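Note that one protein chain is taken out, while the other chains of the complex remain in position.
Coming up: chain A.
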């Protein structure tokens, strides 16, 4: 593992350089939240790399809420602009990991996702200060990247301490070597300190791990439990739309003159019509069943297929929930 230091006074130069090659998105603070904004060399650059993940989920950048995926009768090739996601967090990388597994690694490949993914450079940042909504440690993650990204950095006193994870990432460092310094042992120690502290904080927020046999427990719950845990739910669907690991979608066709377009939109399993079949029969007609489906999807089935939970512990579902339903609390109860 080799570390590179980007001194504080070179961060803007680096980002400006990247922006010559593609769009760069980076987090800025507003009130108590951060949002990813597009870098503009003529505007102020005041990034915030220390807060937790952005309020919005980042799947928009790879899996937009609405996208044309095919045309008829003649198809056209998909296009995607080059983009740098600069300073996203490890939980969001879990989202990308899940999308990669579904749209890239499982046949058939999704051409639009592939194109977008190839044109996206993931530059993640450590989380020094986990918040009460965060539980990435419960789903097998640390508050810093260990895979999936191209580059990761830790904000230390003197600048950003980078580590490369892919060839793409290494090339970016090479191409900009004039801006970087070789990191010292002290820099590395500072990084370890920051990371240890973050892990400690997280472990304090989430003292109880999920049970080893979570899947079996999920399958065994009774009707009463399913009803009680969702009683406060007002079906606003914020939890699923805000979720960076939900990937359900729906295809619909729209006329465009003599041709038509096939449009892919996000879908969520809490919609009453989600599982309804022709003629009207519905295997998940009750909200109790639909609500529970999300838990089975994320913590039972996906784990069975891929060996990981399709949840990143980002806590967006809890933050966005009108009823303040915390899925951790539900999973701890099992």
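Here, contacts are C-beta pairs under 8 Å (C-beta built on N, C-alpha and C of every residue); 3 or more make two chains touch, one makes a residue touch a chain; residues count from 1.
Definition applied: contacts and distances are computed from a predicted model.
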Identity of the absent chain, which is to be given by its UniProt protein name, from "Oligopeptide ABC transporter substrate-binding protein OppA", "Protein arginine kinase activator", "MaoC family dehydratase" or "Oxidoreductase": "Oxidoreductase"
Among A:8, A:252 or A:322, the residue in touch with the chain that has been omitted: A:252
Full-complex contact with the absent chain, from A:16, A:106 or A:147: A:106
Residues of chain A in contact with the chain not shown: 69-73, 75, 77-78, 102-103, 106, 108-111, 114, 247-255, 260, 262, 264, 267, 269, 274-283, 297, 301, 304-305
